[in-house]
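Part of the complex only, each chain left as placed.
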Amino acid sequence: MTAETNEASDLTGQLAELRERIGVLEDELAVRRVIAAYGPAVDSGDSAATGALWTREAVYDMDVGVLDGRDEITAMVDGPVHQEIIGGGSAHAIGPAAVDLHGDEATAITYSQLFRGDGKGGFWIWRVAANRWELARTPEGWQVVRRTTRLLDGRPDARELLRRTAGR
Amino acid sequence: MTAETNEASDLTGQLAELRERIGVLEDELAVRRVIAAYGPAVDSGDSAATGALWTREAVYDMDVGVLDGRDEITAMVDGPVHQEIIGGGSAHAIGPAAVDLHGDEATAITYSQLFRGDGKGGFWIWRVAANRWELARTPEGWQVVRRTTRLLDGRPDARELLRRTAGR
């Protein structure tokens, strides 16, 4: 090998390293983008856009029940309870995600607040919850595989969910 | 061409690709930085800092009126209504942005909550809104060209605004 090809080989190795680091940054922002898209999708009543954020077999495990599969999630958006909520004005505000990437999978912890219009020009807080998101890289990009949500009303399981924070 | 220059040419192409991907990541964080700077600017009453976030011809389209141009935006911050709001304590809390970059332009969707002090040590929610931001790369960096804000009180136009979510 000549000095020049040694140099080129080293540059190739460095490029591969930088490429991997860029990929990790892109993945973290992509994961955040999926989570940031959830609120606008459900508050606008766009069940197809909501469904596209989840894998077909995804599970949305809430304290008030479990939605099993994308079809049950889109049906929730189209259903009468959700339609009544958004009819009066709602904001599924989801905070900055603490993301923990591991290859083709990721977990994220977020708070969520559900603000609702009171019909008299004001707003009130209906739900404040802890959320753990499990995501996977799929042929359609990053999608949610499982979301677990627990009301932060003092119940131990919400604190337990937060304890398993990303990166710890 | 020698094998070495072929190699170098390929490395140059790879560097260009990585450079572009890094630029996209930097742009997304820059866009988020502009949006994150809005609240602190208006809640501290810093009209110059607020104005610097917008282009000179920017439009701030709120449900309660339209501000046309940077000068009207800075005048709003200096005006008596805004001064009274911040005098009693206010937080223009703006959530994580769902950013959609396309070259020298970007759109972003956010929720916003306007929390206000009640003068008795407590706080209340005055406004909960959907926001669509349109930004552009300018000689001064990324700036807001148009922000459209609609109260999430059940009105259809707020839901319509959220439906046009970034990336969809």
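Letters A and B mark the chains in the order given here, with residues in each chain numbered from 1 onward.
Note that contacts are C-beta pairs under 8 Å (C-beta built on N, C-alpha and C of every residue); 3 or more make two chains touch, one makes a residue touch a chain.
Given the structure is predicted, the values throughout are model-derived calculations rather than measurements.
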Subunit number of the complete homomer, 2 shown here = 3
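As a working rule, only the chains that are shown with their structure count from here on.
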Geometric centre distance via CA averages, chain B-chain A, whole Å = 21
Key: chain B to chain A touching residues, read off their complex   = 3-4, 7-8, 11, 14-15, 18, 21-22, 25, 28, 95-99, 109, 111, 113, 125-130, 151-155, 158-160, 162-163, 165-168
Request  = Using the touch rule from the top, collect the residues of chain A that touch chain B in their complex.
outcome  = 2, 4-5, 8, 11-12, 15, 18-19, 22, 25-26, 29, 32-33, 35-37, 39-41, 43-46, 49, 86-91, 93-97, 115, 117, 119, 121-125
